[in-house]
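For this depiction, one protein chain was excluded, whereas all remaining protein chains were kept in their positions.
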Amino acid sequence: MKYSIFSLARAALSGHKNWQSTWRDAAPKDRYDVIIIGGGGHGLATAWFLASEFGIRNVAVLEKGWIGSGNAGRNTTIIRSNYGLPGNTRFYELSMKLWERMEQDLNYNAMVSQRGVLNLYHSDAQRDAFARRGNTMRINGIDAELLDQAALRKMLPFLNFENARFPIQGGLLQRRGGTARHDAVVWGYAHAASGLGVDIIQNCEVTGFVRDANGKVTGVETSRGKIGASKVGMAVAGSSSRVAAMAGLRLPIESHVLQAFVSEAIKPLIPGVMTFGAGHFYVSQSDKGGLVFGGDIDGYNSYAQRGNLPVVEDVCEGGMALIPMIGRVRLLRQWGGIMDMSMDGTPIIDKSPVDGLYINAGWCYGGFKATPGSGLVFAHLLARDESHKEAARFRLDRFQRGAMIDEKGQGAQPNLH
Amino acid sequence: MRIICPFCGERELGEFTYLGDAKPQRPAADAGEDAVYDYVYLRDNIAGVMSEHWYHGGGCRAWLKVTRNTLTHEISAVEPTAGAGAAKVGA
Amino acid sequence: MVAGAQTHRLANGGVIDRSTSLSFRFDGKTLLGFQGDTLASALVANGVKLVGRSFKYHRPRGVLTAGSEEPNALVELRSGARREPNTKATTAELYEGLEAASQNRWPSLNFDVMSVNQLFAPIFVAGFYYKTFMWPAKFWEAIYEPAIRRAAGLGRAAGVSDPDHYDKAWAHCDVVIAGSGPAGLAAALAAGRSGARVILCEEDFVLGGRLLADGGAIDGLPAAEWVARAVAELTALPDVRIMTRTTLFGVYDGGTYGAIERVNDHVPVPPEHQVRQRLWRIVAKRCVVAAGAIERPIVFAGNDTPGVMMASAMRCYINRYAAAPARRIALFTNNEDGWRTAETAIAAGLQVAAVIDARPDVSPAHRSLASKGGFPVLHGSVSAVDGGKTGVRKISVALTGGARAEVEADGLAVSGGWNPAVGLTSYHRGRPKWRDDIAAFVPDGAPPGMVAAGAANGAFGLGACLREGFEAGAAAARDAGRGGNIGSMPVADDEAFSLTPLWHVAGKGKAFVDQQHDVTASDVELAQREGFQSVEHLKRYTTLGMATDQGKTSNVAGLAIMAAVSGKSIPETGTTIYRPPYVPVAIGAFAGHHRDENFHATRLTPSHHWAAEQGAVFVDTGLWKRAQWYPHAGEKDWLESVTREVKAVRSGVGFCDVSTLGKIDVHGPDAGAFLDRVYINAFSSLAVGKARYGLMLREDGIVYDDGTTSRLAEDHYFLTTTTAKAGLVMQHLEFCRQVLFPELDVQLTSVSDQWAQFSIAGPSARKLLQQIVDESEDLSNEGFPFMGAREVKLRGGLKARLFRISFSGEMAFEISVPARYGEAMARNLMIAGKPFGVTPYGTEALGVMRIEKGHVAGPELNGTTTAGDLGLGKMMSTKKHFIGRVMAGREALTAPNRQVVVGIKPTDKARRLRSGAHIIPKGETPGPDNDQGYVTSVCFSPVLDQWIGLGLVERGRERIGEIVRAHDPLRSEDYDVELCNSVFYDPDGGRQRG
Partner (left out) sequence: MADFSWDVRSPLDRALVAGPYGVQGDAGVALTEIRNFDLIQVMARRGKAGETAKAAQARFGAAAPETPKTVATADATLIWSGPDQFLVLSKGGKHTMAALAPVFAGSASLSDQSHARALISISGDKARAMLAKLSSVDLHPDVFGVGAAAATSMDHTSVTLWRGDDRNGQAVFNLLVFATFAESLWHTILDSAAEYGATIGHSEDL
């Protein structure tokens, strides 16, 4: 049933008894043209693009738990394309353009909300770095504005302009940035992909790869039996190294925990998304009214999906330093997601050294905003066996060649990216 | 998390800085690009017990080798690195 | 306004101080309560039934519980800057002058326009918004979302800076105990007696937990008396600390527990010098969770009508607060415990209209109670409740066997059994396990060192609570190595326990599972129908359990209903993951003292206060405050001041405090060999008494840091780092020393704070210095040539370190004196320099001169540049191994088309150059393919009398003289610039050699 206000009204008459399942909960077939490991946003988007853009519909998405149970359902829902380095800039803009049409493409309201993303600066050096980045965006046809303090005082009078340790000087604004309802993105892609015949298989954990005599991957072993495939793509943020290891691969990736926080629901207080340039804090307010905020990763390798107290304090200190009016607003929930941090802070989308296995990994904490773009370029790679032009720099061998894409300039130390 | 520094005793996480996996050994001076690439970039990224380098910068400034489970954060052993307490070598 | 009478206050009883009556305001109406009341109990005592409106449908809601699990009775507490949204009336302590307002209604609680939402209820089902508001795309931000956002949310935040203070503290103990009910007190007694260091946290402002409401007899004493004795005994123990108004909200790695103490929330305004709340990090060897259990509702049509209340809450209001939630009470229970409410009501002289018991039969004792109290016992379930915002009027009962009955009452107590508070024990992803005998989840897989006891562990009898608590306390103390005599265990009888699970009564009308989020039983069924069967999907799709009560009263009922409709068992269905904090915690408390100017520490240079006296303008660089420039009267802007300072240096002499540079003593026989490995150039070959510029790479071949390092003795080097990297370089060098090269005999010490260091630059620098150093010191070019370094004696005998190094390009020195002389040094430089027109200069002038000289700094050392990019490739020694050497050779890092440092100046001398402008070939349309680099650093050069800069530009050094575009769309600028030699001033360096 197509979703609309009319179908909703019709359904209401019958007490909503006639709604079908949002996606088909499929059982594994013997083989598929393409198997995607990972039923998160990236995996489901890849399946949808394979079916809708490349006409490959004999596709299965294997999810070890329930779809969206990984980082797709744990992030702080921010979308933006305000990157500064070649490779990132145009890829994230490709993704942003896909966000802008997602709901109509999928017939599912993911609440894509372009309320703006603002990065605050507190020193001349930061301003200059933002100017460089903003100009890169503009040269690539992406919207960006450099605001001074006066403009910010008008726009966000509640920021701490008066007695801040690091006074706010201005900010880099991308008005097209914003947020999207993370779970709805997962359900929307599942809904649409399933509608095109993609099998979404939950509670199906991959336990190994099936290889032929030449070492080519020809399928996967799973908790629900062996499944054959011509090509296997992995989109398993938080488990990339573990899955790659099943194929004997070591990746330039470390897994770290990133915490996220939500406050009690309050009436509208904070307009868009803002990031504090002098501390570890960024925040937006959800449609439900909760302040959704976060900061830095906990800083050490971890697969435990929970955070530590010092980081909670660090993040709230940033919040109070920037927005002293939130002191009495209460933190409602804290949780942690596992970030696969690459060695330069930039993702890897490439064929793996193992024939038949394709990698989509190393998103650090940039994964959510990349969901539609990642789906498209990964589908392109799987369908055509060559990189999409906007993902050509996300090659695995870039570290051997010295062609890192290091926005933060921190080098091969993932916990600093 | 609390780390028992072999020199200072049990201390709060905030006193320590993390570097990463302590297993990769720095290749010899004459090692080639591949060996150094492997050392600098490739990680086992262990889900389980891992040996790590931590720096007690907020305390005695010793670099430590910490054995920690990345699934539970449980710390099973902490020892000084070779150069921490080097005045006692040979003694 | 006349204070309302406490119409529902019982004549006697209660743990309240009737001698202290408090007046307070609710929605503008002045009411009275007593010391010892919560806002909720005071409202109950005043007969207030309607206290709030629900999230989505704006349905009228009353008080449901008497604790932190409350979903409905949320208020905006206090006013103005102290207004605090979503405060639970059930935990807010009453104080004189308390102000509270109901939330999420307009214009008033009684008449709420948004309650029209109920008309749309048929459409506003779970997840309806995912199915609509999609067309046209633009309308989402413009129309739909703003409307939804305004409607959503609950209370309003103050909207202005929080005027109160918060702080944080550490506490250490053997055993921390959460909860001071029978189990918690027993645990504290056992542990305390054994000599353990104990911290007992109680979120309430009175100790006793359920004993306050349900009484009972312990060791033959009335509960209240026993509690008093226990508390007296604990208070007498030196190492036992009792913390009331303190909630243990989280457990973190290594036995660290988070607790929030509401130090002054029970007074209108915190006293001077005191905080509102304090965050505690409690480090404990063991933890006993005695947080009790939460009574769960039964879901039936109209179960959200004001006047419907948890049975245990009703007992609490009657017994603890002597406040009657209703005068004629009906009870709906599926278990033995619920009956206590009927007993309590009768004991308090209230009417019991009927007891509706879902179980096949009730005990003889209760039968006689019914006949004594003259009320019927109806076997069946409540199918509907009649009554609106004025509260319960009539209750329809579906009797076992199909008949129907109606009961008239103004209050309905509901007991669906008890859920142990499994939050704390589940925060490390331990999944609670189902126990059929009590039809509830109990803790399992608790974090190391933590154990649950009493009701929190599914032991609901008073005797069992005492037993489990006492044993847990004793065991915890033992594990912590305390062996003292624990004395005798407190004893009490165990009440009978019988329960017939009942989650949902089918019926017409909305039956609420999550009252705050308006999630109904049919929403759960819809979720199941649409494939959201995993409990996590259920939660996310319906928002069940995501409200401010964190689903304490709704989660289990919700998943039980999901289990029923999906034909699974409850344990198969499982629970969602439990997340800290156990109760919502103010963000201000997590921040503590670290806000405003205390957000981060501040570092001051030795001459800071002197510079302040001179009227210096300071800039934040990292944690440092540095003098940026020293304005003179009449100067129109910073540029005029900076230009004056630069000219003064270039024509005469100036000085600048450069103490912020990282300074490291490198000692030991292998110091030279060590530096050879960390720098790309050689230092073992550096002669004693000489300084050299050094460059460090990261292991990946990218430039890490730079600075001058001097050899003061065979086995002693003095290394300097950039201000920004000082701490990181020290850490890196210690890593090299301790981990990479442990075979080298080298010692490192930071001496950054030991030395006040000044740069003295300009043609007259030597003349000035000669005034200050002892006559015996030879500063001539022969006696102390360029790049010399040595100790010198100053007039008056003070020893200093002197370096003949130049960042400005002028004849310059850096001199270090022990820091406590730093301020004197600045004053003396002014005195000594007077004849030469000495001028103190700040970081801006410093920056101008380094750009004029083409020295690279932070903007060029940006973590992505190689030595070659910076024009320093030749420094890379080919004769030795050093960190970063191998990776620096990779193809992309040595490619001919890399962006390298080059000078840039606008062709129009009047043009201002800006950092961040991009470099585009002349005559081309800017695009990703011809974006060849950008401007990294700019300044107005007094020497060249124009803006100049440095940039990173593709093949820049091969393109000297080429005219290109500086493209700056952000600032709507686009102009021609010339690529030029990065050394704008005195290229052959004659001036600095003097």
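Note that the chains are named A, B and C in the order they appear, and that numbering of residues resets to 1 at the start of each chain.
The definition used in the following text is that a contact is a pair of C-beta atoms (placed from the backbone, for glycine too) under 8 Å apart; a residue touches a chain by one contact, two chains touch by 3 or more.
Note that the structure is predicted; figures quoted are calculated from it, not measured.
Chemist: Considering the complete complex, which visible chains touch the unshown chain?
Modeler: Contacts of the unshown chain, counting the full complex: B, C.
Chemist: Can you work out which residue in C:Val15, C:Val283, C:Val491 or C:Leu728 touches the chain that's missing from view?
Modeler: The missing chain is touched by C:Val283.
Chemist: For the full complex, which residue in C:Met114, C:Ala405, C:Val617 or C:Val751 touches the chain that was left out?
Modeler: Of all options in C:Met114, C:Ala405, C:Val617 or C:Val751, contact with the hidden chain holds for C:Val751.
Chemist: Have a look at C:Ala832, C:Leu870, C:Val900 or C:Val935 and name the one touching the chain we're not showing.
Modeler: Of the listed residues, the one touching the omitted chain is C:Ala832.
Chemist: Could you please point out the subunit C residues that touch the chain left off the display?
Modeler: That gives, for subunit C, the contact residues 167-172, 197, 272-275, 281, 283, 593, 598, 600-606, 609, 624, 659, 665, 667-669, 715-716, 744-747, 749, 751-755, 771-772, 794-796, 798, 818-824, 827-828, 831-832, 834.
Chemist: By the contact definition given up top, give the residues of subunit B that touch the hidden chain.
Modeler: 7-9, 11-12, 14-15, 57-62, 80, 84-91
By our rule, only the chains that are shown with their structure count from here on.
Chemist: Whole-Å distance, subunit A centre to subunit C centre, using C-alpha means?
Modeler: Comparing mean C-alpha positions, subunit C is 23 Å from subunit A.
Chemist: Compute the distance, rounded to whole Å, between the mean C-alpha positions of subunit B and subunit C.
Modeler: About 28 Å, centre to centre.
Chemist: Could you list which residues of subunit A touch at least two other chains?
Modeler: Only 304, 308, 400, 412 qualify.
Chemist: Two-or-more-chain contact residues of subunit B, please, as numbers and ranges.
Modeler: Within subunit B, the residues that touch at least two other chains are 1, 12-13, 17, 19, 33, 37, 40, 72-73.
Chemist: Give the list of subunit C residues in touch with subunit B in this complex.
Modeler: Residues 170, 252-256, 283, 428, 448, 699-700, 727, 731, 734-735, 737-742, 745, 881, 886-887, 889-890 of subunit C touch subunit B in their complex.
Chemist: Any idea which subunit B residues touch subunit C in the complex?
Modeler: 1-3, 12-13, 17, 19, 26, 29-33, 36-37, 39-40, 53, 55, 57, 61-63, 72-75, 81-84, 86
Chemist: Hey, which residues of subunit A end up touching subunit B in the complex?
Modeler: Listed in rising order, the residues are 241-242, 245, 250-255, 299-304, 308, 310, 343, 399-400, 412-415.
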